[in-house]
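I have a structure here, written as structure tokens, and I will follow up with some questions on it.
Removed: one protein chain of the complex. Kept in place: all other protein chains.
Here the chain labels run A, B and C in written order, and each chain numbers its own residues starting at 1.
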Amino acid sequence: MSEMTAPTTSDRGFFGEAKYPGIFGWIFSTDHKRIGLLYFWCIFFFFCVGAFLGLLIRLELFAPGETIMGAQTYNAVFTLHGVIMIFLFIIPGIPAAFGNLILPIQIGARDVAFPKLNLFSWWLYITGAILAVTSLFTGGGPPDTGWTFYVPFSAQTSTNVSLAAIAVFILGFSSILTGLNFVTTVHRLRAEGMGWFRLPLFTWALYSTAWVQILATPVIGITVALLFAERVIGTGLFDPTQGGDPIMFQHLFWIYSHPAVYIMVLPGMGVVSDIIPVFSRKPAFGYKAILISSLAIAFAGSLVWAHHMFTSGISDLAVMVFSFLTFIVAIPSAIKVFNWLATMYQGSILLDPPMLFALSFILLFTIGGLTGLVLGSAATDVHVHDTYFVVGHFHFVMFGGTGMAFFAAMHYWLPMIYGRMYDKTVATVAWGVMMIGFLILYISMKVVGMQGMPRRYYDYVPEFTGLNQLATVGSWILAVGLVLLFANIIRGLFWGDPLEANPWGSASLEWQVSSPPPTENFDEDPVVTHGPYDFKQAGIL
Amino acid sequence: MNPQPLITTTEAVDKAFYIIFGISGVMLLGVTVVMIYFVWRYNRKRYPVPLSQKNTNLWLETTWTIIPTILVMVMFWYGWEGYLSLRNIPDNAVPIHASARMWSWLFTYENGKTSDKLYVPVGQPVKVQLTAEDVLHSFYVPAFRVKRDTVPGMDNYVWFVADQPGSYDLFCAEYCGVGHSAMITTVEAVPAAEFSAWLAAKPAVSDAGKNLLQKHGCLGCHSLDGSPMVGPSFQDIGGRQVVVISDGESRTLTRDRDYLEKSILEPGADIVEGFPPSMPSYAGRIPEEDLTGILDYLTGLKGEQQGDKATPERDALEPVEAEAEAEAQEPGQAAEPAEAAGPGDFVSQGENLAGKNGCLGCHSTDGSRRVGPSFKGLMGSERTVVKDGQEITVSADADYLIRAIREPGVEIVQGYPAAMPPYPQLSDEDIKALQAWLETLK
Amino acid sequence: MSGHVHKDYTGAKFGMWLFLFTEILLFGGLFILYSVYLSRYPQEFISAGKELNVWFGGGNTLVLLTSSLFVAVSITALRRGAKRLCLGLLGGTIVCAVIFMVNKYFEWSAKIDHGIYPGSAHLKEMLPGEMVFFNIYYLTTGLHGIHVVIGALILAWTMALVKSDKVNANDWVILENAGLYWHLVDLIWIFIFPLYYLILH
Partner (left out) sequence: MTEEHSHIVPYKTFLIIWFALLILTGITIAVAQYNLGALNIWVALGIATLKAGLVVSVFMHMQYESYLFKLSLLSALAILAIFIGFTFFDVLYR
């Protein structure tokens, strides 16, 4: 790419200039990097809270009967764990944090298309988060519905579901604004020479995701709004005694929430697609196939929602159609996996932490995805639906997939943003510990699910004790790994060694600016002369 | 629909499992091996400079699009085939009705017999009709690979066949609130002969009464199985308590014979709470003898229920049940048979009521904590309860029991949620029976 | 590209359109429910639909279509330099919005006086399909009403901008976007009207 600014690490870049003093310089800043960091740290914080709750769940399930909390508390805890992880961590995770930080620089823009809207969307996020937290301590106490809010239970329970519904509505709005911003940015603000097929795959992934955010999220908005109306004014659109149909709630819920799982994973795939070429020193194999599969997943992902409802009493025809389409969506994912592997072929592979996380994404996502196929198949889903097998599946794809991609992005890009490097050895050790804990934890869940242990069970029959204990022990190992990982990266970002220029040897635009990047990213408008993986032209090879 | 010999649901589903796991295993192994191999083979230590910059190969890309497509189609097909086996009920399936509510199951057999465990004959398919009384639940028997939600306002079903006698876990798999994980019971598969003996042990509901109800169209609005339709269900109606609205005032009545007669002849006088005043009067439209027949039947429905599980049929099942308990060892799922049989019918009637009304979904009998306090050692003890925000101590006597069941929201046992629903349908007599049984749980 | 010098009109409009898509899908959720329940309870929807007054609905249709015309013309007016006309038309649109809401108020209060509103005792006596019809009717028109109010507020704000020449013949994209929003409100109503008020008379 164009050599316009010699990468330097001396000045403090965008950290140095602020419109307002102190904290206001952050929470009123419209700079995409500052907003990105606001998002990042909030999301990071909520991940820690959510993970801590996950730890509590595991402790309770260490033995049958009451271990550390009562049934009502347990139900509130897993609901909160799910809501935090989904709406506060994983959906905004990569797009809002890393998308904001990286996307504009990657395509040679000075900011996103609507900087004020971007700031507003962060405010919405934080408002939603505060409301979600408030719902724990007000009204009838913490919601106990599970993150799926199924009626009629959610319409009847005396806990504070109404406030949680408002929170979800607002968070959805925030997610929409981020998506809207990215689509417009990609269409309008690409630098000169940045043709569509020179966009980094991370940008492509975010672009596909953004469309899903725009077109699917409103549906969850209306769904929770209807739930709110059902609770507050008694419009019984889902209430069978008023002629409503509870199954319709599930349709509306999953019309959003299935596409949402691709909102969760597509950006992660984008991160992996950007990291693997850099650490293999090879252009992304099948660039077009990967970007087309991103778009295909975004589109086809909107057609399969009812696979969450195979046992609910939907028609057999619907079961057939949705099962069939579910398998179709697996194909673009498969294409990506194969392309990533092919990228490594005949490369020059360096196992630095970002690459380690990217590779564990491939492994864990494949395991999670393949168990997704078990769920997509009608007969087998009947057995494992709403068991720990499903819990295992989604932790593999969400934590093992997107979570790992999030960590990969942290280790890959944050040094560039902060201008400092973490300790790679510690990161590698932490990664190893995490992987061991992860596999023990979630494989046990899948096995106990196959044996028939239903999910959202506060208590279980004694046959399941052994595997549950194994899982709990796994969660401790995982916890050790995570704490080490986080401590290391925080230490590195604030107190680590100054970063050398373009440390990973990437050909993409975001590594050509100085680090930390200056406020408007580029001193003069960049002109792009080669693709993001063209290591030869970039002078890296 | 099913080819002979009958394949069990377990076999039908497991076939799909093997195929999908098989393919997945191969793919996973392939991906992992290739990944590790590349990392080792093309490590930067070995190749500081990549061997090539190749980034596309149409032939390869087509192959790895087509092969997965074929593989997933295979998976889809077997999954769908297995699903069809779950949906196509064999002709000779025994119909049983399952009603799910927070947080217990009630099974009703064709002859009107009810039970809180699901008894099925070995080797013969059963079709379980599923309804829900409050929120979503899900009928799940892992051993038979069947699961189906119970949805309010909707009729679902599952079928399965048990090919081995035994006791199999039956879980509620759809989250339904605080008692969700306690909504467990068992499928008791017993030899066909034993099953028929058990089923017959109690006189079936007389058909004559049912025919009369049918004839006069009562069953268009009232069910016999406990599910509310336009009007309240006839199940367990005689003698039970009911809250009615008379002239805008709400009061509690016992559904004795006179009440029932008045409800038929003058339906507008007392309206059962929660139902519309839409029943027409039958005064002059029902012959005297038919009315008598109906009243006998309605009051009798209760009498028969109470006789349920009297000694003969218990005997018939004794061995199986003992065996089941030895195997499952579930705390509090069933009281010790010896104890129940002890002080006579009254006690076993109480136990039976506790099972059927779902008390055991929330209360254990072995001292362990569930949603509510354990029944063990309850009667006669000192209880700390919260009333109007004040902590007070009361002793658990007969009167306390009545208060606890009629108005559970008034005195809340300290440390427990106010989650127990009121039970207006339990008559004073029922509560006495419950008490007699509770007394035995020292 | 020197994005920071000029305003990116196309970008701004495109962003607005994207936002309109989300609005369409928000209402889309209600239309999904409508279609499902219509197919389940065709007779009840007809009998319940008869209770709605075509004149209220039809009147409001005229009001909204006219207001849309005003907004559309106001943009041309502004661009041709007729600022007074533009302001007048925008004022007219807001008046239309008020008429619409007053009309809606009378319509709703007539219904509520008849005891037809979500959760009412009278509603509970109706057939299930009719209950669904009225519930979804209140939700849809209610949500639409909220949009009318928001739209009017946006237009009022735009008027202020036009007045102070912040929005002018050379820089009118805010007016354009406010107009787009208002047209969306009209668009939704174009579908609500036949589906609720005219269903098989």
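Just so we're on the same page, a residue touches a chain if its C-beta (ideal position, glycine included) is under 8 Å from a C-beta of that chain, and two chains touch if they have at least 3 such contacts.
Computed from a predicted structure; not experimentally measured.
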Message = Touch partners of the unshown chain, restricted to the chains that are shown, please.
response = A, C
Query = Among the options A:302, A:326 or A:472, which residue touches the chain absent from this view?
reply = A:302
Interface with the undisplayed chain - residues on subunit A = 187, 211, 215, 219, 247, 251, 255, 302-303, 305-306, 309, 313-318, 321-322
Message = Even though one chain is hidden, which residues of subunit C still touch it in the full complex?
response = 6, 8-10, 13-14, 17-18, 21, 24-25, 28, 31-32, 35-36, 38-40, 42, 54, 58, 61-62, 65-66, 68-69, 71-73, 75-76, 79-80, 176, 179-180, 183, 186-187, 190-191, 193-195, 198-201
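Heads up, the rule we're going with is that only the chains that are shown with their structure count from here on.
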Note = For the pair subunit B and subunit C, the C-alpha centroid-to-centroid distance in angstrom is 48
Note = Separation of the C-alpha centres, subunit A versus subunit C, in whole Å, is 35
Ask   = Hey, how far is the Cα centre of subunit A from the one of subunit B, in Å?
value = 38
Task = Name the residues of subunit A that each touch 2 or more other chains.
result = 245
Ask   = In subunit B, which residues are in touch with two or more of the other chains?
value = none
Request  = Please give the residue numbers of subunit A that touch subunit C in the complex, ascending.
outcome  = 109-110, 113-114, 117, 176, 179-181, 183-184, 187-192, 214-219, 221-223, 225-226, 229, 233-237, 242-245, 248, 251-252, 255, 520, 525
Message = If we count contacts the way the header does, which residues on subunit A are in touch with subunit B in the complex?
response = 65-66, 70-72, 75, 144-146, 150, 152-153, 156-157, 240-241, 245-247, 280-289, 310-313, 316, 319-320, 323-324, 327-328, 330-331, 334-335, 337-339, 341-351, 359, 362-363, 366-367, 370-371, 373-374, 376-383, 385-387, 451-452, 454-462, 533, 535-536, 541
Ask   = Given the complex with subunit A, which residues does subunit C contribute to the contact?
value = 1-4, 8, 10-11, 14-15, 18-19, 21-30, 32-33, 36-37, 40-41, 44, 118-119, 124, 127-132, 135-136, 138-139, 143
